[in-house]
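A single protein chain has been omitted from the complex, and every remaining protein chain is retained in its original position.
Order of writing sets the chain letters: A and B. Residues in each chain are counted from 1.
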Amino acid sequence: MKFDCRKVTRRGLLKGSAATAAASLAPGVYMPAIANTDPIQIGYLPAFTGPSSSTGIGIGRGTELAVQEINAAGGIKGRKLEMVMRDTQSDPTKAVNAAAELTRRHKVTIMWGPLNSGETAAAIQNIARDGVPHIHPCWVDSLIDVKKYPMAFRNGPSNQQVGAAANHYVVNVSKAKKVAIVSDTTGYGTASLDAYTPALKKIGGDVVYSASVDANNPDLKPELLRMRSAGAEAIMPWSVNAGFLARIINTRAELNWDVPIVGQTTLGSGQTKALLAKPEHWEKVYPNNFRNLSYNAQGQLPPQSAEFVERLRKAKVDFADTLLWWVALGYDGPRLIAEALREAGTAPADITAYWNTKVKGWKGVYGTIVWSPDNHDGFQQEEIIMVQANSLKDGAFKLAPGYA
Amino acid sequence: MTAESAPTVGGAATSSTWLPGWFEAWFPVILLAVVGGSLPLWGDSFFGIIATRVCVYWVLVSGLNLVVGFAGQLAIGWVSLLTIGAYVASALAAGRVTPEIPAYVALVIAAMFGAVFGFIAGLPALRLRTFYFAMTTLGLSTIVTQIALAWRSVTGGGVGIPGPSMPAPFDTPWGFYYFTLILALICTWMTCNIAASRFGRSLVAVRDAEVAAEAVGIYKPGLLMTVFLFSGALAGLAGGLFATLQSYITPDAFTFDLSVLFFIAILIGGRGSILGPLLGTAVLTVLPEFAAPLVQWSTFLYAFLLLVIVLLVPGGIADLLDFRNRKPLDQHREIRPRPELLTKVLEDRKRESVLELKGIVLAFGGVRAVDGVDLQLTTGEVHGLIGPNGSGKTTMLNVISGYYAPQQGSVKQDGTDFTREGSYTRARHKIARTFQTPRIIGESSVIDNVMIGGTLDGHASFVEAMLLLPRQRRDEKHLREKAMAALTLVGLERIAGVRADRLQHSELRFVEIARALMVEPSFLLLDEPAAGLSVDEIERLGELIKAISRRGTGVLLVEHHADLIFDICDRVTVLNLGKVLASGSPDYIRSHREVINAYLGA
Partner (left out) sequence: MLVESIISNGLAVGAVYALIGIAYNVMFSASRVFSFTAGSVGMLGGVFGAILISRMGMPVVVGFLLTLLLGAILGIITEIVAVRPVLKSLDQHLYVLSTLAIALMIQQLTAIYFSTDAVPFPRVIPIEPGIFDQKFWLPILACILTVLGLEYLSRHTLIGRAFLAIAEDNYAARALGLPEAGLRMASYALAGMISVLAGFAAGQLLFASLANGPLLNFYGFVPVALGGMGSNRGAVIGGLALGLFQQTANYFFGGIFSSVAVFIVFIVVLLVRPEGLAGAATARRV
């Protein structure tokens, strides 16, 4: 265990309020947790407010439950797990500040999050520089790089994997060759567009329309008309903005255009549903989801997930207004963290080594994770599938038609 | 300018405290250096990041301060320039447009782009009124973000691009902190210098007394565009530093909240101050960090603070720190001009000069305010211009001083015709004036107000002022000495350092005269200078005017006080309904029957 003892002098600045402010900022005398009963601090960077907050809220519920369960079962060898949380407000600037506070002032052992790609892109450099083991679930491909960020691991799919699953469904399963891809103008949207358009072409798809559209635009009819006149047989929207997705779905209905909409998970969220003009519009909408958390043809969840749902109900965790997979993802993160701490201790090098070598088929509720020294993208391609949006029940869906 | 204004290079007694002049002037620099330089001793590396952010924001805000605080242009959407600077620096450093460029060069180029776009963003300010201009800056910031999203090949679109990385020794967190601190110190120093130069004073003049600023020769468009250029450059540089700090930039990092922070920091700090906005920036950046649950309330609090400042303490922090202007003034101040000191202010005019107005016709809509007036002013003479209200006296004055161009007629001085030239050219032609209602910059000190009169004397360029080069120092010394001499002449030297809005009305009239004398005018135009003065003061005013005319200046005196007119004037012209009723010696006028009927009474 490393020691790092520093004495810091307090210093007041000029007058009254300034002095109080400075005093609260300058840290007091700091001693690390060498005692065996002090809690282990884990940095946690969700966005509970701001435009990308619905993910944060959903994931947060799972994380909270996991931490409760871990601590109730005795914690990590008698030490409690403590999540030190800072709300990034969906703002990369605040994410950088908050990450620095957690790594440098609180000296957290492991960092969990940020949960949104824009924020992680900004914060990951400093987290890596500060040598803190890092797990995040963000999808943007460049956020995992074993050379640049050797201590960063992903417990969710990469964008590339998600797109591959959707593309596979459109071209191979539903046999629609001519495809229209549309995204909003955020980082996530445009990155997806850039990645999936060539990927689609590679598996034999014909991209007849590919554009990024401002999510605030109230009228998407011109865009859909353009798609239709280009002969599109399927629409693939990539955006987490429920309003934008709802408009696409509504406009498809207004045009009486019967093509499947296949794409981003949020197509199936409660928010999107609320913004539909009519419930029937939700037919033939197939969002991404995950096999572990989807109902089979008989309407059942896999056993591990069914049991998880029971546990959620018992703990009175609400998940009907969010997506079950967000809660599951939030639940798996702390458990991966806890296992490493239990088996390998709190030294960064040990934790990283553990994750590099000992996580081979870790069965999470969300997905099965496999990591290796040259692959920190843990999620398995087969576990990413498409589901039917209008089969939403208790935050989970039925598999889309056509899967074996 | 407020408490910590001009360095007293030249030793004039405006700094009444025991601190040396440069300390007061450069106090913001010194404070920043001491607190910022010692940071590693008392703060941890988390605070280091926050402090780095303060420095980066301050680089931008110090420039924006000149635009918003000094020039009074409400540029609310300045984050657009931060965005441009950040993307330029990052795109160049990452090699997306050209081969990879070293970080320092990328920062310099970012500053250049910032300057260009600052200039463009500022152009509407020359034509639009405040609210409209504020809206255009808001529109601009939206446009820039949208372009950043759209232009994927360069900016990475929504995904973003990595920021530049600094080479050693600035690649460590503390190393980079010192880099930004040094830049912040340089920016503070430069803006302190500008604030204490004729450029700073001119900006404030344009903000608060635009009409008077024109009268002393300040050319608003040139001044504003220089400041926008400078401010844009600093914002572009700050953008490059921001990108380095963030290590990766995406369009969603450039929020409207940032624009609000920059803007409000200046207003909370106080207009016309350097120290205030510096403290404001530090406070607003640091505040959300030490109250974690308050983070989502931070912008609400900024807005609330802004409202409080606007309603209760419009002068901001700078006002609260302005101790000098809390000292009570002697209530029974008398104004005693010393005409004998005129020799120190005005040179003896050897050559005679004639200002000739012929056939001036000026109509507003259907009304002919001036209907064919001839007027001749000679140096060394006091020429009175009287007449009932609405007779066209002030309009004539405005024609001479260039605020109106007549529809017919000419204004010539010794044969040179400048009828159509703008009001800001008059000072160059050595024509100065005072105003019916004193146009004074309330927030500036008396001596700063007077020094504005000598703007055209300055030879140093903006860059020389910024860097406090020798020519600027000479300019300031000379200007300050001359201004003190003018104030001593009108008898107001004891209140030279006092804020002008604390003065009595009669004192303001004499301040305007002192300011006008700084132009060393061949012709001095006085617009009802005796209004509101006591009998004693009018007498002293008369002596002063006579002395001025004896020194060789031609004085045009527009007045209602008949006694004063007949006492000191060499010639009198009477206007009525826009036409000349009579013109001649005072005795001739006094006994002219029509004049008596129309105006003087029995």
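By our rule, a contact is a pair of C-beta atoms (placed from the backbone, for glycine too) under 8 Å apart; a residue touches a chain by one contact, two chains touch by 3 or more.
Just so it is clear, the model here is predicted, and its values are computed rather than measured.
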Subject >> Visible contact partners (per top-of-document touch definition) of the missing chain >> reply: A, B
**OP:** Just name the one of A:40, A:108, A:195 or A:213 that touches the chain not displayed here.
**Re:** A:213
Subject >> Of B:112, B:186 or B:211, the residue in touch with the unshown chain >> reply: B:211
**OP:** May I ask which residue of B:56, B:82, B:245 or B:260 touches the chain that does not appear here?
**Re:** B:260
**OP:** Check the options B:40, B:124 or B:586 and report the residue that touches the missing chain.
**Re:** B:124
Subject >> chain A, residues in touch with the chain not shown (by the definition above) >> reply: 49-51, 53-54, 90, 185, 211, 213-214, 216-219, 221-222, 225, 241-243, 254, 271, 274-275, 277
Original post:
So that we can see where the missing chain sits, which residues of chain B does it touch?
Top reply: 72, 74, 76, 123-124, 127-132, 134-136, 138-140, 142-143, 146-147, 149-150, 210-211, 256, 260, 267, 296-297, 299-300, 302-304, 306-307, 310-311, 314, 364, 398, 403-404, 435, 442
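One rule holds for everything that comes next: only the chains that are shown with their structure count from here on.
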Original post:
How many angstrom between the C-alpha centroids of chain B and chain A?
Top reply: 53
Original post:
Which positions of chain B touch chain A when the two form their complex?
Top reply: 35, 41-47, 49-50, 53, 146, 149-150, 152, 157-160, 173, 245-253, 255, 257-258, 283, 286-290, 292, 295-296
**OP:** In the complex, go through chain A and note every residue touching chain B.
**Re:** 8-11, 13, 21, 24-27, 49, 86-87, 89-94, 96-97, 100-101, 104-105, 118, 121-122, 124-126, 129, 140, 142, 185-191, 194, 212, 214
